[in-house]
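Worksheet: the structure to be examined is printed underneath.
Here is chain A:
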Amino acid sequence: MKKIYVNEKWCLGCHLCEYNCAFANSGETDMVKALKDKEISPRIHVEEDGKITYAVSCRHCEDPVCVKSCISGALSKKDGVVTIDKNKCVGCFTCVLVCPYGAVIPTDKHAAIKCELCLKNACGYPACVKGCPNKAIVYEER
Partner candidate 1 sequence: MKKEGEIRIPSGCAISAVISKDGNKMTGEKIIESMIPMHDRSNGLGGGFAGYGIYPDHKNEYALHIFFNDKYRIEDCERIIKDSFEIVKKEIIPTRKIPEITDEPIIMRYFVSPLFSLLRSLQLDEKEFVVRIVMKINTEVDGAYVFSSGKNMGAFKAVGFPEDVGRFYKLDEYEGYSWTAHGRYPTNTPGWWGGAHPFGLLDYTIVHNGEISSYDANRRFIEMFGYKCTLQTDTEVITYIADYLIRRQGLSLTETASVIAAPFWTTIENKPEKEREKLKYLRTMFSSLLITGPFSIILGFDGGLMALNDRLKLRSMVVGEYNDKVFIASEEAAIRKMEINAKNIYAPQGGEPIIVKVKEGKF
Partner candidate 2 sequence: MSINYIYPEFEVVRNPNRCICCRVCERQCANEVHRFDADGKVMLSDESKCVNCQRCVSLCPTRALKIIKSDCVLRENANWQNQTIKEIYKQAESGGVLLSSMGNPNPLPVYFDKILINASQVTNPSIDPLREPMETKVFLGKKPNKIERDKDGNFINNLPPQIELSMPVMFSAMSYGSISYNAHKSLALAAQKLGILYNTGEGGLHEDFYVYGDNTIVQVASGRFGVHENYLQAGKAIEIKMGQGAKPGIGGHLPGTKIVGDVSKTRMIPEGSDAISPAPHHDIYSIEDLRQLVYSLKEATAYKKPVIVKVAAVHNIAAIASGIARSGADVIAIDGFRGGTGAAPTRVRDNVGIPIELALAAVDKRLRDEGIRNNVSLVVGGSIRSAADVVKSIALGADACYIATAALLALGCHLCRTCQTGKCNWGIATQNPELVKRLNPEIGSQRLINLMTAWKHEIKEMMGGMGINSIETLRGNRLMLRGIGLNEKELEILGISHAGQ
């Protein structure tokens, strides 16, 4: 199954992936309209430590602890993709706590969000991958 992988060697720490992610999941067609003067909550984050930068998003684990921990059955794994049903999510954020990668993100809208490989939005292909200027983020079979 194709997944998103990050090659730290080529990550420039430009954070464009975060903005592309936020835009892709905004439901808007214009980036300015979607993101201007707004706090963004992307589903991918660039971790930084000095000169090392690395974009992190959901690994769609083999045996996802988030799914196991979900008390409302909002998180599930289908065809290898871990998805969240925001209508079922009760906002307990247990998943946020248990995810070892910090890839599930709490929001103030009472539901957690996470990378769903842009399969549910209009993008149709991971926006972070499409927009990465240095091919540090790739979407491929491994």
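Following the convention adopted for this analysis, contacts are C-beta pairs under 8 Å (C-beta built on N, C-alpha and C of every residue); 3 or more make two chains touch, one makes a residue touch a chain; residues count from 1.
Regarding selection, all candidates are chains of the complex that A comes from, given by their letters.
The model shown is predicted, which means the values in this text are computed figures rather than measured ones.
Q: Of 1 or 2, which one touches chain A within the complex?
A: 2
Q: Looking at the complex, which residues from chain A come into contact with candidate 2?
A: Of all residues in chain A, those touching candidate 2 are 9-10, 12-16, 18-20, 23, 31-32, 35-37, 51, 131, 133-136.
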